[in-house]
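Step one of this worksheet: look at the structure below.
Here the complex is missing one protein chain, while the rest keep their positions.
By written order: A, B and C. Residues from 1 in each chain.
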Amino acid sequence: MPLTLSELAHPEYAQRVAQSFSLQGAMKTLDARLGRLAPGEVDIELDWAPSLTQQHGFLHAGMVSTALDSACGYAAFTLMPTDAAVLTIEFKINLLAPARGPRFRMEGRVIKPGRTITVCEGRAYGVDGTQEKLIATMGCTLMSVIGRDGVAG
Amino acid sequence: MPLTLSELAHPEYAQRVAQSFSLQGAMKTLDARLGRLAPGEVDIELDWAPSLTQQHGFLHAGMVSTALDSACGYAAFTLMPTDAAVLTIEFKINLLAPARGPRFRMEGRVIKPGRTITVCEGRAYGVDGTQEKLIATMGCTLMSVIGRDGVAG
Amino acid sequence: MPLTLSELAHPEYAQRVAQSFSLQGAMKTLDARLGRLAPGEVDIELDWAPSLTQQHGFLHAGMVSTALDSACGYAAFTLMPTDAAVLTIEFKINLLAPARGPRFRMEGRVIKPGRTITVCEGRAYGVDGTQEKLIATMGCTLMSVIGRDGVAG
Partner (left out) sequence: MPLTLSELAHPEYAQRVAQSFSLQGAMKTLDARLGRLAPGEVDIELDWAPSLTQQHGFLHAGMVSTALDSACGYAAFTLMPTDAAVLTIEFKINLLAPARGPRFRMEGRVIKPGRTITVCEGRAYGVDGTQEKLIATMGCTLMSVIGRDGVAG
């Protein structure tokens, strides 16, 4: 019987994710915050800002990707051993609706954990008060890397 | 015989791309510049900066995506009629090597123009002096939108 | 308030899907059957067979794709008007586990209906008695085409 995500989780996953997140210059640029944090599940939240837009004033597809990729990466990272770093191999994103905001919640969820390869799904929601609208979906493949120079966390 | 990209190009494609590019808050945040500009071909260039990094100090995969998506979008836009806006439907990116910089050149190229759907390929290169190294590839599907409220260029 | 999938469905969606499915030589080659059939939701079922394998004896990733792409395409087709044909623009598939069978259930689900563009998600399950195991996920973009010569259904 396969292990559950809770059984696979690093005992200090929350501190490890928070520590790595604080090192991402890109997350500061997005003024992004960590939201939900559980084994195999990480949310990242941010607000609409003119510095993140494309030409029509919506959040740029690449900025949606930046937040979703980090959410997926950290979801995978919660399950990785102490000496492993997480790297994105590839992702694909579908843009479903204009990213108007005013706020956004980006979900990363592990759907297949693995020793070397972890597969995640991401979903981006525009948030307006208590209303949420799905604006993008992501499929993301991450790799666990051990012992590569200058790459940890 | 199908039209060439030059025959398909909008007569004022260069001004139109430059005008739309200047409206992207995200391009200012990346401190990105337009490079090569030809029918169906747009390059975007930028420098490594700490505000664009993931936790190991490389350019964040999402920031690579932001520049590549704009390069692909504007490559498609060079071929679109005056009243059309360009929107990204989806893209997929493969990260091939760490994005160390110090500079980057992001190529967007139309491989299949169309009235509604245009398909582009993107390639990201790390640039060090005269040396270029392929760091990422993108496949991107764009849509031409006419007459949608608040969406032009 | 957006319309529900049931409100969007063609009144004769079941007959239309069945009719088009019967025209796919590929579905005969897979010996595939239509399963669940609802507005925006289509399942396709098939059995493991040596004629569909890769070199290790698992169902070939491309054959998994063939069934998932049809499931997604028909899920989208349930919502399309009488004079429209459905075409795949692109899909991406992640292979999560070896496709051993002995049976398979391939789910196609509309996550974003649209007049021109419909986005679907697919999931492939290996089925052994009452046990199901997720073996692949797909993200798929479909287009509704009207009035193109020789393309209907």
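Everything below uses one rule, namely that a residue touches a chain if its C-beta (ideal position, glycine included) is under 8 Å from a C-beta of that chain, and two chains touch if they have at least 3 such contacts.
All figures in this text were calculated on a predicted structure; none of them were measured in a lab.
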| item | value |
| --- | --- |
| Touch partners, limited to displayed chains, of the chain removed from view | A, B, C |
| Touching the absent chain when the full complex is considered, from A:L23, A:I89 or A:V151 | A:I89 |
| Identified contact with the non-displayed chain, of C:M63, C:M80 or C:I135 | C:M63 |
| Touching the absent chain when the full complex is considered, from C:A9, C:L52 or C:A84 | C:L52 |
| Those residues of subunit A which, in the complete complex, touch the missing chain | 89-90, 92, 116-117, 139, 141, 143 |
| Residues belonging to subunit B that touch the chain removed from view | 92, 94, 96-97, 111-112, 119, 121, 134, 137, 139, 141 |
| Chain not shown, touching residues in subunit C | 20-21, 23-26, 28-29, 49-57, 60-63, 65-70, 73, 85, 87-95, 98, 150-153 |
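Assume only the chains that are shown with their structure count from here on.
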| item | value |
| --- | --- |
| Per Cα centroids, the chain farthest from subunit C | B |
| Residue-number overlap at the subunit A/subunit B interface, same or different (half cut) | same |
| For subunit A paired with subunit C, centre-to-centre distance based on mean C-alpha positions, whole Å | 28 |
| Separation of mean Cα positions, subunit C and subunit B [Å, integer] | 32 |
| Distance from subunit B to subunit A - Cα centre to Cα centre, in angstrom | 23 |
| Residues of subunit A touching at least two other chains | 92, 94 |
